[in-house]
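Note that this complex is displayed minus one protein chain, with the remaining chains in position.
Here the chain labels run A, B and C in written order, and each chain numbers its own residues starting at 1.
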């Protein structure tokens, strides 16, 4: 296999992903499995007893992953010129370097190289190791099924953002009022508005940890109203998304062709 | 710039808000930023350590805001006669004074002037300062995007109110029954029906702080039924709003035609 | 006003409720207000300090209400023969006596007469007094707006019942498994399957009081799965009701008349 055809094959395997390309699917499956293995390793490594006993395995997984992800990253940048959009050797590759997928790929490997280059203390190392978690975002490239939900959420983005804003407004107002009401009775839990917002968010989202709650009659009355309003506000995203899914699929499913004349209904 | 054209310009900048009017947009952005800065200051001022250290900054923000909001308020009332609806100098301005936006603008500044006019004790001052929070409502003038959600909620107002009424009925009945069942076992937490309603609202909204909960077998059985009913009842607003969003958009998106003449309904 | 026309008028005022009948509306409003006053009195009476200080007022409200509700009940039964459905003096009235509304009306007054007829101890009296709460159901006669939601819920009754059944099945299975897993670690909180169901219902409905929760690793893992499943299951009624509201209103709103030919679309 010569240089040209090897580059073309790399591109086909890594980027194109034709469903009848056996090697492309195998490589995809291998990288996806490696990502999941990484996530699992990061989670389990945080358990002290496991870390102590199986440090070597975790290290091997990490080193192996870095090799693979680095090779993958280099091959992608090298072969991307096969794609028309990025066909210019330098400009195209630079453009690709700053695409979302490519940045994710870089974040997945860079943290591992930092401690090799500069001396860092152990807390920073722990923070850097945590960055490896973002490897989970590498999955977004492979998960074509995500796109439907993402499209629905995107099509309703404006309304969802406004819902969020309404929630935040309610949070600010209710926490401020509650701070004014409860502060005297419980000066520690409701010491300031930001502190009261911890109660507010637990109440509005109905999590209700139970570490802070009003004890005065007026405070309880207001908390009740806020809890009910909170449930109402959180019915908004459900309603918005229900409509979003309805719209997307209506175009696909309910309006196709007329059974009488066979023409497209839209 | 003469008196007449200055009044007209004030009106254009403050009220009309044409999207191609650069100064109108700049002033809007300035006032919106000032409102957010105010909310932030009110929240942070409640933190004792911040209040002690940065009292001066909070005071400057407050004084500056009062100046701006007062000037804004006066300019709005003065220039509103440019609008046809309020064109009569006295009647028009009086009518505008009692409009929703204008009252909000007044509430945003009046509290600041009260302590200057009459002597008030510190607790009242704190209450008055809290009124500044309502400045957040000044945003409603600028937030055009809110209108869609507000329209949906308004179109479903009746059903949402009835849902709320159903929730309250369930709250009263379940709290009364629970009071009867648990009162003997926990005379303090379930001391009266209003006291039991604190448990009731925490259960129906699924907040569940965990400060009060039944301990008798019958009480637990009833609490379980109520929690399940509560979830069902709170599915109502989600269903209602989902339908509300659906209806609004259906007018825009759907593809129905009349079966009599075959033309598009919309 | 003779006997005949008085009976007819009673029927018109109490049952028919034509919207242009001023006295009918006044009497309706009076009885609705009285029902709300009763509910308020029952709730407040449970507060010991209020009961001690205002016992006389509560008693007067109760006695007055009993008089009014008794007169209302007698007049309804007497005048119901004006309605064609119940026109036969004895058979018609008996049939009416066993209608839903009539039974509610009876339950609203009967408890008050029991202590007069037979000697009862104080605990039974308290139970009887609680029965007065069902007076709230008298409102169902007046609340025409409830009917829309009731119709939607009724049209989806079968699916809602199945959702409930699915929730109960999940509750039984998850509680049984959790009992098996946690029983040894917490023999008191998870002493039996029925006891574990208290944890189960608090978890599935996401109330989460926090009085019982698993402490073993396996128990926590299972609790997490159940909490997620529970959220999914409770999305069912929201989805079902959203669809229910959609169907009912579609008939009313979205399919009216064609603007081209003016004919009814349905």
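We take it that contacts are C-beta pairs under 8 Å (C-beta built on N, C-alpha and C of every residue); 3 or more make two chains touch, one makes a residue touch a chain.
What you are looking at is a predicted structure, and each value in this text was computed from that prediction instead of being measured.
S.K.: Out of B:10, B:81, B:175 or B:206, which touches the unshown chain?
M.R.: Candidates B:10, B:81, B:175 or B:206; residue touching the omitted chain: B:206.
S.K.: Thinking of the whole complex, not just what is shown, which of A:53, A:85 or A:211 touches the missing chain?
M.R.: A:211
S.K.: From the listed residues A:78, A:142, A:221 or A:234, report the one that touches the chain absent from this view.
M.R.: Residue touching the absent chain, from the options given: A:234.
S.K.: Could you please point out the subunit B residues that touch the chain left off the display?
M.R.: The missing chain touches subunit B at positions 206-210, 235, 238-239, 242, 255-264.
S.K.: Contact with the hidden chain only, please: which subunit C residues?
M.R.: Residue positions of subunit C that touch the missing chain: 158-159, 162-163, 166, 169, 172-173, 176-177, 179-180, 191-195, 197, 202-203, 206-210, 213, 220, 223-224, 227-228, 230-232, 235-236, 238-240, 242-243, 246-247, 250, 255, 265-266.
S.K.: Given the full complex, what residues of subunit A touch the hidden partner chain?
M.R.: Within subunit A, the residues that touch the unshown chain are 39, 42-44, 46-48, 126-127, 130, 133, 136, 143, 145-146, 148-149, 152, 160, 164, 167, 197-198, 201-202, 205-211, 234, 237-246, 249, 253-255, 258-261, 263, 265.
Rule of thumb we're sticking to: only the chains that are shown with their structure count from here on.
S.K.: Any idea which chain sits dead centre by C-alpha averages?
M.R.: So the chain sitting closest to the middle is B.
S.K.: Expressed in ° and rounded to a multiple of 5, what is the rotation angle of the C-alpha superposition of subunit A on subunit B?
M.R.: In degrees, rounded to 5: 90.
S.K.: Check the residue numbers that subunit B and subunit C use where they touch, and answer same if over half are used by both copies, otherwise different.
M.R.: different
S.K.: Whole-Å distance, subunit A centre to subunit C centre, using C-alpha means?
M.R.: Here subunit A and subunit C have centroids separated by 44 Å.
S.K.: Got the subunit B residues that touch at least 2 other chains?
M.R.: 197, 202, 206-210, 238-240, 242-243, 246, 254
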